Structure formats: structure tokens, C-alpha cells
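Here the complex is missing one protein chain, while the rest keep their positions.
Moving on to chain A:
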């Protein structure tokens, strides 16, 4: 816990807070846009104005936003520490290197997934409140819809954190912040598209696909985490 506290202190949180608020506003905007869009426009977009579709859309947007956010956070608070001269400072502490890098990655994963979860829930809650007042959709926001929001929010939050970790590996591999951020975009764009296309299918199939996606990213990020820890453990300061 002491190490968490120390690493937390080092992070300049203000810019990330502003970024997260901006992304939350955008997710909210997407939710409102599709909820309040005129029926004729919705027919043109070929997206039925039902809660399932809005939940899927907003969740995918939140996932994409926060996966990039997580990649940038990892680049600035983890990668830069190890590829720049800051590593001279990090390695001068009598703390096991594996413990230190694990703590850093846990913090960034937590901030990314936590931010995505809170943002998605807040955006959908706001949409639910608006729907109670203005009733723009044919169906109301009930228990099933709330459960779907919870599951999608949790799933997307975990995936955002995992994708941020996976892109961190690319950054370490090439010792480059730019590589990390570009690799996150290369992973996120097709993945977000695939997710949004697949999750628009109804009910159980959508949930199963989400579960499979979460499982796959968890497995890959677990392997990646071990590789990063191993790399840092044996790192030389050249």
C-alpha cells in the first residue's frame, strides 16, 4: 500500500482528470444524440432506437476513448520512466523492480478501467433520467436495461484497461512513446468496430461475444504484463 501511495503521489493528475471529464462529456453527448435523434434520422442510420443499441454504442465509444486514455497514461507515467533518464532515479530505490512496475501498471489499469466504468455508467444514467422525463424511446429503462448497462460497462472498462497494457508492451519493445500510442490506435479502431457490430446482435449472443472479448484481452494482457515485468527486472541503464 505504501508503494501505491508513493506512486500515486508522483502522478500529475490534473491533465488526466480534465481529459476524463472531456471524454465523459463526449460519451454523454453520444448517448443524448442517439436517444433524442428524430425517428427519420434513426431510420437512415439503420440503428433501431432501443436501449440495447444505445447501450452498445455508448459503451463502445467509452471503451475506445478510455483505451486511448490508458495508453497515454501508461506512456507518460510508466514508459517514460523506464526509457528516459528517470530510470536512474527509479532504480536507485531499495525496492524490488518487479514490485515497482507491478504497482505502476496496477494504478494505470485501475484509473483506466475505473474511469471507463464511471463514465459509461454516468452517461447511461443520465440517458435513463432524460428518458423518464422526455420519453423519447418507445420502451422504458427497466431492470433488464440496467443490467445490460452494468455488464457492458464492466466488460468495456476491463477491456480498456487491458488494451492500454497491451499497447504498453509495444512501447517497451520499441522504447518509444509514439509507438505505444500508435499501437493502441491500431488495436482499438478495428476492435471497437468489431465490438459495436457484434454487440448489436440481441441478447445472449451479444453477451457471449462480450465475454469472449474480455477473456481474450485478459489473457493477452496477463502474458504481456509478465513479459514487461521480466524485461524491467533485468533492465540495464545504458
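Throughout what follows, a residue touches a chain if its C-beta (ideal position, glycine included) is under 8 Å from a C-beta of that chain, and two chains touch if they have at least 3 such contacts; residues count from 1.
Quick note on the criterion: contacts and distances are computed from a predicted model.
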Hidden subunit of the complex - UniProt protein name among "Anti-sigma factor antagonist", "ABC-2 type transport system ATP-binding protein", "SGNH hydrolase-type esterase domain-containing protein" or "Ferredoxin": "ABC-2 type transport system ATP-binding protein"
Footprint left on chain A by the chain that the document does not show: 2, 6, 9-10, 12, 84-86, 88-89, 91-97, 234, 236-238
